[in-house]
Structure formats: C-alpha cells, structure tokens
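Shown next, in structure tokens, is the structure this report addresses.
In this view, the complex is presented without one of its protein chains, the others remaining in place.
On to chain A.
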Amino acid sequence: MAPKKKEEPKPAAAPKPPEPEPPKEPEFNPAEVQIEFTAEQIEDFKDAFQLFDRTPTNEMKITFAQCGDLIRALGQNPTNAEVLKVLGKPKAEDMQVKMLDFDQFLPMHQHICKAKDRGTFEDFVEGLRVFDKEGNGTVMGAELRHVLATLGEKMKEDEVEQLMAGQEDANGCINYEAFVKHVMAG
C-alpha cells in the first residue's frame, strides 16, 4: 500500500512542469564541478562547517546525514533527493556513519547553489494557493497537514506540528501569505 518512490515521477512526466532538478546525468561527479565561490564565502562556509562538526577533536568532518542540514543552513533549499544525489546515493545505513570533509563538501554545495529551480516567495505562495479551494487566501490547516505528510518527500507528524504551531486561526484556517513569510523568515 505504501507508494514506491518510482511512482511519483510518473504523473509529473505526463504534463510538462519541470521537476525540481531533473537529473540530466545519472551520477554526480564532484570533479566536474567548477567552484565559483569567492574566498570570503568559502571562509564563511568553513566556519559553518566547523559548527556542524561534532567530532570531539574538531577533525573538520561531518556525517552524510548532516550534509543536507548544512547546505540548508547556508541558505539553499534542496529536496532530499537532490541531497542524496550529490552525496552519491548512499545507503540508508551509511548516512549516520560515513563522514565527509570540507573539500568534499564544497563541490556538493556549489552544485546545489547552481540549481535553477530554487523557489521564490511567489513560487511558494503559488504552491500553497493550489490548496486554497475557495480562493480566499486561506488553506485548511488539516488539509495542509495531510498533504505535507502524504505527498512529496513526506514530513513526519511532529515535523508538521512544529511547522504549523500557532499558525491556524479559530476555524483551523491558515492565511498562507503570512505563513510563507513566517517560514521564510526563519
């Protein structure tokens, strides 16, 4: 009953809205990535990298599982699929165990930064408008929770709860422009 991952791209393939980051080549090759960051930016990234480094002796290494978080903390918003791709599609059990250092991280981050479809404020609002059945600027909180937990890269119940905390009004509706501002401000 649980949908397999390969089912999801199929409906998207039929009409033609571009998927976020359709993989042109199957593998990600870090050697082919040209680093276009400035030296200042790289220093900033190093600082942040160190912050995520949880090795007791500061070896400047982070786990695979942290890679996505770090990229996001630095201002990008890739999907989990994109993160797994730049990591070389590791196995689930490797995520907490395998480590990468800063030099391995940099091309991954660069690749994600170059991705075109990053989503702006308007995209986001547009996305939520899809669920605005009455066209009045609000979506039903319950519906949104359901969507976030069942579609796309599903969120867990407590994650949904965190996101929606304090956003619904007495009727269970969310004004989505305010909601978007709330999420983007964080």
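Going forward, a residue touches a chain if its C-beta (ideal position, glycine included) is under 8 Å from a C-beta of that chain, and two chains touch if they have at least 3 such contacts; residues count from 1.
To be clear about the criterion, contacts and distances are computed from a predicted model.
Entry comment: the absent subunit's protein name, as recorded by UniProt, is "Serine/threonine-protein phosphatase with EF-hands", drawn from "Trifunctional enzyme subunit alpha, mitochondrial", "Serine/threonine-protein phosphatase with EF-hands", "Exosome complex component RRP4" or "Cyclin-H".
Touching the chain that is not shown, out of A:L51, A:V97 or A:A178: A:L51 (per the contact rule at the top). Residues of chain A in contact with the chain left out of this view: 1, 3, 7-8, 10-12, 14-15, 17, 19-20, 40, 43-44, 46-48, 50-52, 55-59, 68-73, 75-80, 119, 123-124, 126-136, 138, 142-144, 146-148, 150-155, 159, 162-163, 165-166, 170-172, 183-184, 186.
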